[in-house]
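Let's look at subunit A:
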Amino acid sequence: MTAVATAVATDDLRVAECYQCGKCTAGCPVAGRMDRMPNQIVRMVQTGDTEGAMRAGAIWECVSCQTCTTRCPKTVDCAGVMDLLRQLSAERPSPEQARHHTILFQHAFLNNIRRHGRLNELELVGMFKAAVVTKDLDVPFLFKDALLAPRMMQRGKLKLVGGSVRDRAVVGRIFDRCLRGTDA
Partner candidate 1 sequence: MTAQFEPKIVAYVCNWCTYLGADLAGTNRLEYPPNVRILRLPCTGRIDFNLIVKAFEMGADAVLVSGCHPGDCHYTAGNYHARRRWMLFRRLLDTLGIETERVHFAWISAAEGKKWQQVIGEITEKTRQMGPYAAYQELSEAAK
Partner candidate 2 sequence: MDIGYYPGCALHGTSNDYEQSARACLEALGVGLKEVNDWICCGATAAHSINHRLSVALPARNLALAERDGFGEVLAPCPMCSMELLKASDLMKSDGKLRQEMGRIVELDFNGRTEVLNLIQAFQKVGLDSIKAAVKRPLEGLKAACYYGCLLTRPPETLRFDDCERPSSMEAVVAALGGSAVEWNYKTECCGAGMTLANTDIVLELSHKILTNAAAHGANCVVVACPMCHVNLDMKQADIEKRYGVRHGMTIYYLSDLVGRALGLSDEALGIDRHFVYGG
């Protein structure tokens, strides 16, 4: 995203309207875990420190529950700001972000859809965990869900082969056009 495109996006999210009342932070279910509060993230974007905001771990803690946006008295789309920052950092991941579980997961998720058109959960879990291992992260975490898998299969909740779309090629083309960032 160019600097201009970022500025336009910031405008659309009404970042300039924010007067720092903190209602976003007050209602955020995960504010307690964030290194920067949602209102501080919006503030950083407002003053042009988008880079700093992108580096905050907070944007990966955000669960996209929309509470902040819903209650904002100034109709700032705070959840949208989080999305924008994640998009920006996905374009230019910093080393520490590249290691972040959430971003690894989301990339794995999209790659998965791109291949099949629909989510193939078992493959997703596998790919995600492989990515985590390659990055040499938090290994015990890896086994938590592995323990769940047999119980899920027992309940018919995990299929070894996921469903797939007949016209898979179109999905690839949609991804290409969108990620290339230019018109079709």
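The candidate set was assembled so that all candidates are chains of the complex that A comes from, given by their letters.
The definition used in the following text is that a residue touches a chain if its C-beta (ideal position, glycine included) is under 8 Å from a C-beta of that chain, and two chains touch if they have at least 3 such contacts; residues count from 1.
Here the structure is a predicted model, which means the values were calculated and not measured.
J.: Counting any copy, say which of 1 or 2 touches subunit A in this complex.
T.: The answer is candidate 2.
J.: Report the residues of subunit A in contact with candidate 2 in the complex, numbered from low to high.
T.: Within the complex, subunit A contacts candidate 2 at residues 9, 29-30, 33, 60-61, 63-67, 69-70, 79, 83-84, 86-87, 90, 101-107, 109-110, 113, 117-121, 124-125, 128, 141, 144-145, 148, 151-152, 155-159, 162-163, 165-167, 170-171, 173-175, 177-179, 181, 183-184.
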